[in-house]
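Can you keep this structure in mind? I'll have questions shortly.
Every protein chain but one is kept in place in this view of the complex.
Residue numbering begins at 1 within each chain, and the chains themselves are lettered A, B and C in the order written.
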C-alpha cells in the first residue's frame, strides 16, 4: 500500500516489522524512526493499518500526543479492521482536537494491496475529509465506498464478513454432504453456481479441492487448489467474527448464526489451521 | 406444471385437492379417479409431486400395485423433495420391476411452475430413462440438470437449499447488525452486492424491507416488499433442512451450521410465520 | 442381564454375537437357534435389547411371525433405546394381536447390567402387563419407573439424556475456561459441586483428568481417570441425541441446544473418539 501511495505522493512510513521497512526503503520510501516522528512531521494525511483495537488505541494515542498543538488540521485514515465503537471514539477524539478522521477498512487481501485494487469502506462525518483523502485512497485502491458516518466503514466490513463466513460454512456443508451422498463435487458446484445458492464461496473460492483443481486446470487458481494457502486466513476471519459478536452485544442484537460461525472457526484454529484459507472449514468438518 | 405439460402431450392427472383438479379440468386435462387409475392406464411417463417421504411411499406403492404386470416399461419421475435414501429405495424397487425412475426435484417456486421455467435436478442410472422423460420435462421447465445416479437429484436440491438457508440467515444478521450500528440498509446492501458476500439473498431477495422497497420503486418486486408474502416459505425451507439433517445423520456427516439454521427456522415457524418467505428470519431476529 | 434373569427364572436366549452366547451358555442359559425359535417357544415374557430402530423392526417382525396364532398372550419388553414413535407402532401391533408390550429402556450402563442395578423407564398402557413383567425386571434392575403410556419410557430416556449431554458439555466448557483463566480445576470442581451448577457430570463423572485423578486417589474411579475408557460412549450419546432430534422434528418441537450438542458429539466421533466416554468432549474442546 505504501509503495502504491508513493507513486504519486511523498510518503513517510513506519512499521515495527523490519522486513516491511526494508521493502519500503528499497521502494524509495522515507522511513520514520517512530510513530511520534510521523505525528511530529508535516504529513497532512496519515494512514494507519493495525492488527487490533488495542494497538489502534496505543498508536492513535502516540500520534495524538506527538502532533504539535498549532498544527494544521490533519486527516487520520484508519484502515485497520476494528470495532465500530473504537472507531467512533477516535473520530470524537480527533474532532475535538481540530482534526478529521475516516474509518476505512479494506477488502481485497494481500493481492489487492499489492496490485492497488483494494476496496475502501469509509465512515466519516465530513465530506471535506473524504475529499482530502480521496486522491491517496485512489492510489492504493480501486473503489472508495462511502458507508455513512463515523464507524460505518468498520460496521460495513464486519457485516459483509459475517455474511461471508455463513456463506463459506454453508457451502462447505453442502459440498461435504453432497460428496457423502455420492454427488460429484464438480457437478454439485456447477448446479449451485447456476442456482439460488451461488455465491463467491461457491464460485470464485470453492472450498472443495476437486472443484478448485478443475478450475486450476483451466488456469484459475484458488486457495483450495494449493492446500488452502494464500487466501483469507481462518485467524483473520475469526478476528472479524469476534468483533462482530462484541459489536452486536453492545448494540443489543442477536447473532445466532454468526456465534456458531465464530465457534466453528475457533475450533478450526485450535487445530493449527489459523493461517489456512477460511475454506479449510471443509477439512475441519471432515475431521481434521 | 400439468397445464404446461398438456400443451404438447395428452395428460391424465390426479390430485386430492379439488381446487387443483378443477384448474386442471378447466385447462382441458383429463382427470383420473385415483392414483391406481393412473397406474392402470397406459401412461408411459408418470410424474409425481408430493409433500413428504411418507406420502411418496404410499403413492408409489399404490402405483406399483396398480401397474399391470405385463405392462411396458414405465418411467416414474418423482419431482417431490424427499430424502436421497427414499429416492434410492424407489429407484431399486422400480428397477426390480422392469421400470425406470428419475428423482427430479425442482427449483423455481410457484412462479417457475406456472411459467414453465423450473429447473429439474435429476438423478438416474440410465440415460435412456432421462431421454424418454426429457421432452416432457422441457415442457415444464427451462433447465434439466443431470446430477448423477439415483438420489443425486434429491441430494443436490438439499445441498443447494441448506447453503441457501445459511446465506439468507447470514444476510439477515448482517442487515440487522448494520442497521443497529447506524449503517443505512440500502447502502449496506449496495456494498455487499459489490463485495464477497454478494448472493441471491442479498441481491434478488434482500430480506430488509427498506432495500426491498427501494427495488420495488424501480419496478422489481420481492417478498420483503410485500410483507414476506409469496416467496419461499419458512415451512418449506424447514422441511428441506430437516431432510438435510436426517440425510447427514444417515451419511455420518456433521452439519453444525445447518443444524442451527434448522432450529432458527423452527423457532420462526413456532411464532406463526410458517407461510412467510424465509427472509422473514430478519423479523424473527428483531424479536417478532 | 440374562445371567441375572436366569438366577430365578428359566431363560431361553438368542444373540448374533457368539461371545455373548458363550457367556450365557457358560452361565447355564439355554440358547435358541434363532429369534424365531424364541417366538415359537412358550416363553411368556420376551425381552429384547437391540441397537437401532431398524433392528427392532426386523426382530419384532420375526417374533410376530413366529408366535403361534393360538398362543397365550405374551408380554414383549423392549429394552432397546429407540424413538417413541417406533415404540408406539409396536405397542399397537402387539395389542392388535392380543399380546402386550412394555417399552423399557435402561440406564445404568454395562456395570448396572452386570450388577443387576439398572433402572428401567417403562411405558405401557395396561398395569397388568407391567405386573407380569415386574418380577423379571426386578431380577435385572434396581428400579422400575412407570413413565406413562406407550412410548413414554423411550421418551423419558431421550429427555434425560439430552439434558445430560447439555450438562456434560456445559461442565466441559466451564472446566476448560476456568483452567485457561488460571483457576485450579480441583478447586473449580469443588466450588461448582457446592453451587447451583452441581450435577452428575460435575461430581460423579467430572471430565477433567486432574479432578478425576484426585477422586481416584481417594478410591473412586471415573472415566476421566482412565483416559475416558469404560463410561457412556460418545457414539451411544450421539445415537440418543439423534433420536431426540428426530422425535422433536416429528413432534414439532425446537431443540436448539440439543442440536448443538448433537453436532459437537458428531464432530468428536469423526475424530475417532466414538468409543470414549462422553466426557471426552473436554478434549475435543481443547483441539483433539
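In the analysis below, contacts are C-beta pairs under 8 Å (C-beta built on N, C-alpha and C of every residue); 3 or more make two chains touch, one makes a residue touch a chain.
For clarity, every value in this text was computed on a predicted model and none was experimentally measured.
S.K.: If I consider the whole complex, including the chain that's not displayed, which of C:100, C:171, C:211 or C:270 touches that chain?
M.R.: Counting the whole complex, the residue in contact with the absent chain is C:171.
S.K.: Touching the absent chain in the whole complex: find that residue among C:39, C:151, C:209 or C:279.
M.R.: C:151
S.K.: Give the residue, chosen from A:84, A:170, A:185 or A:256, that touches the chain omitted from the document.
M.R.: Of the candidates A:84, A:170, A:185 or A:256, A:256 is in touch with the missing chain.
S.K.: Just checking the interface: what residues of subunit B touch the absent partner chain?
M.R.: 260, 267, 270-272, 285-287
S.K.: For subunit A, which positions touch the chain that isn't shown here?
M.R.: Missing-chain contacts on subunit A: residues 242, 245-246, 249, 252-256, 259-260, 262-264, 266-267, 270.
S.K.: In the whole complex, what residues of subunit C lie against the chain that is missing from view?
M.R.: Output for subunit C: 84, 107, 119, 121, 143, 145-149, 151-152, 155-156, 158-167, 169-171, 173-178, 180-184, 187-188, 190-192, 194-202, 244, 247-248, 251-258, 260-261, 264, 285.
Following the convention adopted for this analysis, only the chains that are shown with their structure count from here on.
S.K.: Looking at subunit B with subunit C, do both copies bring the same residues to the contact (over half shared) or different ones?
M.R.: Same-residue interface.
S.K.: Using CA atoms only, can you tell me which chain is the most central one in this structure?
M.R.: If we average C-alpha coordinates per chain, B lands closest to the whole-structure average.
S.K.: Using mean C-alpha positions as chain centres, tell me how far subunit A is from subunit C in Å, no decimals.
M.R.: Going by mean C-alpha positions, subunit A sits 50 Å from subunit C.
S.K.: Using Cα averages as centroids, what's the distance between subunit A and subunit B in whole Å?
M.R.: 37
S.K.: How many angstrom lie between the CA centroids of subunit B and subunit C, rounded to a whole number?
M.R.: Centre-to-centre distance between subunit B and subunit C: 38 Å.
S.K.: For subunit A, jot down the residues that touch at least 2 other chains.
M.R.: 260, 285
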